[in-house]
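Yeah, one chain of the complex is gone here, protein chain that is, but the others are all in their spots.
A, B and C are the chain letters, set down in written order, and residue numbers restart from 1 in every chain.
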Amino acid sequence: MYTCGIDVGSRSTKVVILDEDSTVRGRGWRLTGGKPADAAHEAYNEALAAVRLSQGSIDATVATGYGRRLVGGDVEQYTAVTCHSAGIYHAFPNTRKLIDIGAVRSAAVKLNDHGQVHRFRFNDRCGAGLGRFLERLAETLEIPLEELGQLALFSRDPQEVPGICSVLAETEVLNHITRGKKPADIIRGVSEALAERVASMLRQVWTDDGEISLSGGTAKNAGMVHALEEVLGKPINIHHDSEFMGAIGAALIARETIDKKLKTGTSA
Amino acid sequence: MPIARLIESIRQKVDDPSYPEIAEWKASHPGGKAIGCFPVYIPAELIHAAGMLPVQIAGAMGNVKLDEADGYLQSSVCSVGRSTLELKIDGHFSGLDGMIFPSVCEISRGLSGVLKRYDPDFPVIYIHYPQNLKSAYAKDYLVNELNRLKSVLENLSGNKITDEALLDAFKLYNERSELLSELAQFQLDHPERLSASESYLLRLAGVVVPAERHNAIIEEALKLLKDSGDRHPVRLRMVLTGAFCERPPVEMLETIEAEGVAIIHDDILLGQRWWVEKLPLEGDLISILAENYLHNTVINPVVFQPESTPCNHTLDIVERTKADGVIIASAKSCHPAHHDSHCIVRICEEHGFPFVRLEFEEDQRVFESTRVLFEALLEARERLPIAGTDKGNNVVGST
Amino acid sequence: MLACGIDIGSAQTKCVIMDGNAILQGRGIVHTGANQQRAARHALKAALREAGVEEYDLSITLSTGYGRHSIPFSQKSETVTICHARGSIYRYPETRTVLDAGGQEMTAIRVDAEGNVLDFAMNDKCTAGTGRFLESIADLLNMSMKDFRGIKYHETDPLFVSNACSVFAEQEVINYLEGGKEVEDILGGVFEGIAERGASLLRRVGLEDEITFTGGVSHISGVSSALELVLEHKVNSGIDGVYVGALGAALLALDQSKHR
Partner (left out) sequence: MKAAQIEDRARMMSRLLVERYYRELDAPEFSDRKVVYLFTSGGIGEFFRTFNFRIVLPEINAVHCARAKISREMIRYGEALGHINEMCTYVKSDLGLMVGPPKGNAPFGKIPPPDLVVINHCGCSTYIKWGEALAREFNCPVQIIDVPFLSEDRPTESEHKYVKGQIEELIPVCEEVSGTRFDPDRLQDVLKLTEEAISLWLKLLQYGKKRPSPFDSYFEGVVYMAPMTIWRGTSEAVEYYELLIEQMEQRLAASYSPVGEERFRLVFEGSPPWPTFTRFKTMFERWGAVAVASTYIRVVCACEGLTWGPDNPMDYLADLAAQSFYNWNHLKKINFIENLAKDYEVDGIVAHSVRSCRPISIGQLDLRKYFATEAGIPTLFLDSDIADPRFFSSSQIRKRVNTFFEALDKRRKRAAEVKKA
């Protein structure tokens, strides 16, 4: 029994194939780069090759992410909120609060005790593009995206950055560079501003019990995680596979639809 | 389906920002003048009685880029404010012979000042409605304001506003209120046969045509609806609130309805349904208008009615219509709507209603985030154990 | 007598050397990156090489833009808008209104015959980051800013792209990509959005003949032809628009040295 999840993000496309006890067997990754359908197809084949399986042996596939409708084939579609929640709940069953910082859209989700979405909130119009902003920050400071996070931890004098919108924050970052501020201090300032914005989203869907988990590509950014933990005053679960969390969740939901069909006697 | 054809014909006309019907009306009414009315409520009865065409200003519906207006109004101003100025500057409003601005908020007030300086010989009238409805001095003040408006309209049109003309106008607009509430009742009872976006388009048809034509359109629609079949999927019945002034893009409602969410009650174009009861027809008509403004106005975010808070008002509607939840849709930067929304959010939480909160803007082209919002809401509800109304099971989303 | 002007932009650093009677001797342009002093030095080296002179031959250097005070080898500095105003009349002497669209800010300036600033208006907080916005769109489409120069605006059927906020416009571009729209039409819409922002700024300071379009973004012919369409008015622009700030700085250096 194999299920597959395809997460077509605006930045990158991730595919995973899970076996019956939901461990990741095969995986595929491609830059979406303006051609979502091709990226999904290539990543899917890469995952299949990794598991040395033919397409026929996949029992159910679910697509998610902004390009989910372009995947084609008899593939069910679910939103990123539902998939990231299913994935994170599977990884950390005590999670009641989920933050997903995507390239364009960020979401704060409150889960009930069954790991289902009880309340969620997207960023408002001004808070869009947080993921993309961190990428551009790395470009401006000429630092690889992965190292952005670690550097922030060494900051001793964080520079204030207006967190209302990424365009405004960028002009302020350039101003800090001009005044010779150290990259570590600038990144720390940016992380705190973005953390503040995400935290205000989370507070509107808040529940006091349960753990907080961070999903999506930004989870690898240690500086962001640290800033979020400071603003929220609570530890945050980070999964090593957080970038693929959406795709894993999609595959888990594919499994759920199979089990539901078996229960109601209608064969797949 | 004839009803679909009628609505489609209205959609084409409504999308044209130059309001072509004004020229049509002026062709058949030589010397006739048209007066633009900024939302929400303007006493159209007075304008009609002066033999003029009341034109309800409803923005450019995204067909016009707001680059001229950006020279005068900051980007934190709502779209209807900026597009009204844009349509005036780039000539789309050339058919209008004057504009009336009510005391809705500082945008309406500020815009009237900017326009007065931009075009000093274009008549701009600002009318301040009383907010202290309980004060014994409010009625005299409002009668004075309405008489001031009446004399301005008389000078502008060159016609005397006789009692007979005003009485005819009262009857005409009473009839319209009746037809509109019949339409709203049909939208509530048969969402599968009349969607909110269609009912909204039928109301929009009256934005630029005289009341008589608008009544005829709605009458015809109601007739066609009688034997129309089911056309819209209904998975969830929700109430929409917050879009009382700037009107939302039609595509936004259609995006929501495409997910199977039926909007069975809304407050869009609230100015057309301002009176709770029909206006009486005996006595001095100006003081009837003033009297009714103080005691017979629909609950809304821009009149100070402390005895009915926005939350209780929304709760009554949800219970009366037996809706599954509430959509709080407010225009971007609309302060009155945003202030009320936090109180409505709290009442939904206390009563376990699912609610969705979103913003709209006139030059919005992409409704992807609106669509994902409702998709995620419905997905979550289906995966909840039993989608009941107890506290645990309401699912809420918002941008 | 050799005057040098350095303009450290958010995206590119430009350097210009001219002689006593304002004849251009050499130019240099480099990517600014994270170290502004280093970029200024490299741009100067390139200009010196083209002019065939050494640094000690320069009589006066004036710097502008980011970090203008901390350029070791420049004696004077001015703000970017003052330099753009002065430089705008170098190639088009009849200029009276300037639109400078650089990496971060867009500025409309009204100038007199000598290139002095009479009035200026900068973009609203929400519509900042023009050049930066184009770079991220290029990134999304796997193209470079140079590829944009090949786009003929009049041959595109521009899609509607919001001109209110660049972050939001980016989302619209992503959705058009998802909808399989033509890249040319998307770019047509993007150029039109920027042109409209420029036009509303120009209207704030008042349109006076001749209008000159300067700054890095003015190199993209698609944007300047969109601007002409939106303004319904002829606009001077050209491939050296990006140097106008540095030209102005050099000219101001000359003006100041003449007075002594």
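Assume contacts are C-beta pairs under 8 Å (C-beta built on N, C-alpha and C of every residue); 3 or more make two chains touch, one makes a residue touch a chain.
Not measured: the values here are computed from a predicted model.
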item	value
Displayed chains contacting the withheld chain	A, B, C
Option from A:P162, A:G180 or A:P235 whose C-beta touches the chain left out	A:P162
Identified contact with the non-displayed chain, of B:K160, B:K223, B:H295 or B:R346	B:R346
Chain not shown: contacting residue from B:K116, B:H295 or B:R320	B:K116
Of B:G95, B:P336 or B:G397, the residue in touch with the unshown chain	B:P336
Selected residue (touches chain absent from view) among B:E8, B:E24, B:D119 or B:D140	B:D140
Missing-chain contacts mapped onto subunit B	71-74, 76-77, 103-107, 109-114, 116-118, 126, 128, 130-132, 135-138, 140-141, 144-145, 302, 304, 306, 309, 332-336, 338-343, 345-346, 357, 359
Residues of subunit C in contact with the chain not shown	78-82, 105, 116-122, 124-125, 128, 204-206
Positions on subunit A contacted by the hidden chain, ascending	124, 126-127, 160, 162-164, 168, 171-172, 174-175, 193, 196, 199-200, 203-204, 206
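The criterion applied here is as follows: only the chains that are shown with their structure count from here on.
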item	value
Overall pattern in which the protein chains touch one another (line/ring/star/complete/other)	complete
Distance between chain centroids, defined by C-alpha means - subunit B, subunit C (Å)	45
Gap in Å, rounded to a whole number, between the CA centres of subunit C and subunit A	37
Intercentroid distance (Cα basis), subunit B paired with subunit A, Å	40
Two or more partner chains touched - positions in subunit A	66, 125
Set of subunit C residues in contact with two or more other chains	125-126, 165, 171, 175
Subunit A-touching residues of subunit C, taken from the complex the two chains share	10, 33-34, 36, 66-67, 70, 104-105, 125-126, 128-129, 132-133, 136, 140-142, 165-168, 170-171, 174-175, 177-178, 183
Residues on subunit A engaged by subunit B in the complex (per definition of touch)	66, 78-82, 105, 112, 114, 116-125, 204-205, 256
Subunit B residues within the subunit C interface of the complex	62, 65-71, 74-75, 361, 363-366, 368-369
